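The complex is shown incomplete by one protein chain, all other protein chains being positioned as in the whole.
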Amino acid sequence: MFDFLRSFVAVLLLALGLAGIPVVAAADAVTDGLAGLADRSFSRKVEAVAQLGASGDQRAETILNALLDGRLYVRNADSAVVIGEERGKAFLVADPTAGAEAAEAAIADFTKITVNNRMRGAIRGALGALTLFSADAGTRAAAADAVFKTPTADMLPLLDKALARETDNGVKRRMERAWAAVAAVGAGETAERLAAIETLGSFADPDVRSLLGGLAVGNGEVAQAAGLTLRRIDESLVLWGAVGNVFQGVSLGSVLLLAAVGLAITFGVMGVINMAHGELVMLGAYTTFVVQEAFRAHLPGAFDMSLFVAVPAAFLVSGLVGIALERGVIRFLYGRPLETLLATWGISLILQQLVRSVFGPTNREVGSPSWMSGAYETASGLVLTYNRIAIIVFSLMVIGVIALILRKTSLGLSMRAVTQNRRMAGAMGIRTGRVDALTFGLGSGIAGVAGVALSQIDNVSPNLGQSYIIDSFMVVVFGGVGNLWGTLVGAFSLGIVNKFLEPYAGAVLGKIFVLIAIILFIQKRPRGLFAPKGRAVEA
Amino acid sequence: MRSAAGPIVTAVLGDATGRIVVGLLVAAAVAVPVLNLMVPAGSPLHVPPYVVALIGKYLTFALLALSVDLIWGFAGILSLGHGAFFALGGYAMGMHLMRQIGTRGVYGNAELPDFMVFLNWKELPWYWYGFDAFPFAALMVVLVPGVLALVFGWFAFRSRVTGVYLSIITQAMTFALMLAFFRNDMGFGGNNGLTDFKDILGFNLQAGGTRAVLFAASALAVAGAYALCRVIVASRLGRVLLAVRDAEGRVRFLGYRVEYYKLFVFVVSAMLAGIAGALYVPQVGIINPGEFAPANSIEIIIWVAVGGRGSLHGAILGAILVNFAKTYLTGAIPEIWLFALGGLFVAVTLFLPKGIVGTVPAFKFGGAGGGWRWRRLVPARGRSEERP
Partner (left out) sequence: MSELHASPQKRDTILYLDGVSVSFDGFKALNNLSFYVLAGELRAVIGPNGAGKTTMMDVVTGKTRPDEGQVVFNGGVDLTALDEARIANLGIGRKFQKPTVFDTQSVFDNLELALAGSRGVFQSLGFRLTPEQRLRIDEMLETVGLTERRAALAGDLSHGQKQWLEIGMLLMQDPHLLLVDEPAAGMTDAETEETAQLLKRIAGDRSVVVVEHDMEFVRALDARVTVLHEGSVLAEGSLATVQNDARVVEVYLGR
């Protein structure tokens, strides 16, 4: 079996003519150009380089790169051009047109093709155009964008060719944009230019906008058309800007949601004002740091997986601290919300100082796994970073899990029973103390999980929690106490409103407006958006 | 018809507590400046200037604590934003002191404070007008916090925002103000706030005499505020407030407009806090947006809680004790201060719900005589076994 495979490969290699014999393919631009390179005259060689560049062929790129690096040789015997490479004492040659395995040859049989400065310039230019034909879609897109940025009329035929071959829709769109830019700027027929401007109009992005801005100056049909299109683009940009704001808002909202949902449980379900909630979030972020340090030290290869360990670890750490808090302090203060508020504030100070003493007062570096870095970018310039998307998805998952726990598990049932009628629940054999501790542990654990997410987008410092606590309270109060749905709506609406205000008022002033708006809102609906009604409220 | 002064004197000095508190404060107002200025530095009786400054600062905090105790201890309004009123009073005074600098600033601009010159501002913003006159600034010290309290309270109390909800929105209020004052274009010096003051009413702020007078003013302000609070608390209005604290609904059904009562005491309290801030600023020489930080406001609560919520002299005592501990600990072992403060919050709420005054017999001034009416004002509430 193995022998068969080996001989099969050998036959294949022979068949592909890789034993050093050049294959003369059908006379096309690449072979022509390649032949031209064998000529002694530099002018002929420059022509050949241009020919290769215009071929739009991928092989041309390899050849030109080799030429630039001084790896292109001519076989003395038959003037065939090959790519040669000295490897130790051996000399390997390969046919660039077939572009495959190299075979060993004697270096004495070959002459290196020399390059002068004029040629180098030509090669670089040709290569620039050729990247439009690169195998890598990203490179092609970048090349198209480069053409778009400095549109010159002679790129048109090349773009035509590139467009004809392009298979990736995204890249194709970028090339069309570049084509339209070249045509619109170019010296062609007015009708052609108008059509190009029309095409540009379908690309509502800031770059096209500034290009058209340049064209719209002055009089004439072209300028007029550019002005019209510009206005259309502006309208569409406003729309995309709004979409971008919504995304930013949803992203901020998901962060608020994560920070607030644990609070919604402890405050909403148990009526406990936990001012140390932010510090439980902070503990979650530091747990992430510790877990990542462990991964860096012992399992560097699995670093991308570290967050999957950090989430349960943070849940446990913050959850246990929360249970200790409930058993040690809060349970003695039930029914005295203001005292609870003060005691938990004290605990938040202690936790902050504790973390500061152990980890130091400065920010700690928490890494992002590779699958969370990068961004999805739309043609209109909207950038959706993966870590933000991940946090949005994650926050919704967390809410879903909590809803399931509250609705479907026996802990959830006990929790709801204790919330509604503590004495009756106790009489029915529910251990209310244990339910309190577990509920508080759940809320605290979720705070820890929020800390894992926050560690991905914010500085991990002892003050991390402080910056979220007021916003979180606002979300819970706004959404209505004791209502997960309210927390969800509250978090997202606050996030979105915040981001929509920002462009007009600036980040700080926007936040102030939101705070004032909430203060006014509470006046109107003291119990929040989704307030429970009826007698139970007054009890 | 009896004169109005009679009942007021009775309300303030009618029992041992009132006499001791007012007596101590007046004595301090006289003795400390004398021991500072008249007694030579070598003498064991000499009070060094830094102690004058320190105790002067504590006294402004005591005034602030009184203002919080008036609403929290006697009307059940837990404001987590009282630092805002303190800071606003402080800024009003700071603006006056800035205007007093005149051409002595770094840029020597007679019209504009240094930071405005630095920001390339051409003219004084309208809201700085008038602050060059001391009477106007003094009016603003009480008016700005008072008006903010009036507007905020009117909205909050009318819509019956109570308990922790009120606490949280007061915290949001001070947080919003902090963010606003951090902005340079607000025209209050941004991050750095207002500082580099030179003199007050023509007297050099660095001079021992000026500092002694500021000290005396602070001590007398505390005594005055204490007297005012005593009068309010001892009146029927005070009893309505206590009733509101204990059973708000019942008070409504008796026909009282609870929101107006709360509003009145909230505004008075904010004004007292503003005065405290105005006395604080010339003594420490700076006011910056950090004073608006929510953490500062919560710290005031612990002063009151340590001293004894619902006891006016307890608030004064608590403010001085806690701040003395803070000065000592942050100087001796800085890391431990937050642990100590945090521990204090927990310990006081768990083990000392009535504070020092309600727990340590030595501080229950006044015997069975004149003190009876006073002692029962200390809350006996908060032992409820029932949960929400």
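Chains here go by letter, A and B, matching the order in which they are written, and residues are numbered from 1 within each.
Methods note: a contact is a pair of C-beta atoms (placed from the backbone, for glycine too) under 8 Å apart; a residue touches a chain by one contact, two chains touch by 3 or more.
What you see is a predicted model; the values in this text were computed from it and never measured.
In the complete complex, the residue from B:L242, B:A319, B:A340 or B:V357 that touches the missing chain is B:L242.
Of the listed positions B:I200, B:V258, B:A276 or B:V357, the one in contact with the omitted chain in the full complex is B:V258. Considering the complete assembly, chain B touches the hidden chain via residues 4, 7, 232, 235-237, 239-240, 242-243, 246-247, 249-258, 260-261, 264, 376-377, 379-381.
Keep in mind that, in the parts below, only the chains that are shown with their structure count from here on.
Chain contact summary for the complex, chain B toward chain A: residues 78, 152, 155-156, 158-165, 167-169, 171-173, 175-176, 179-180, 182-183, 294-295, 298, 301-302, 305, 335, 338-339, 341-346, 348-350, 353, 382, 384-388. Only residues 271, 273, 329, 332-343, 345-350, 352-354, 356-357, 422, 466, 470, 473-474, 477, 508-509, 511-512, 515-516, 518-520, 522-524, 526, 539 of chain A touch chain B when the two sit together in their complex.
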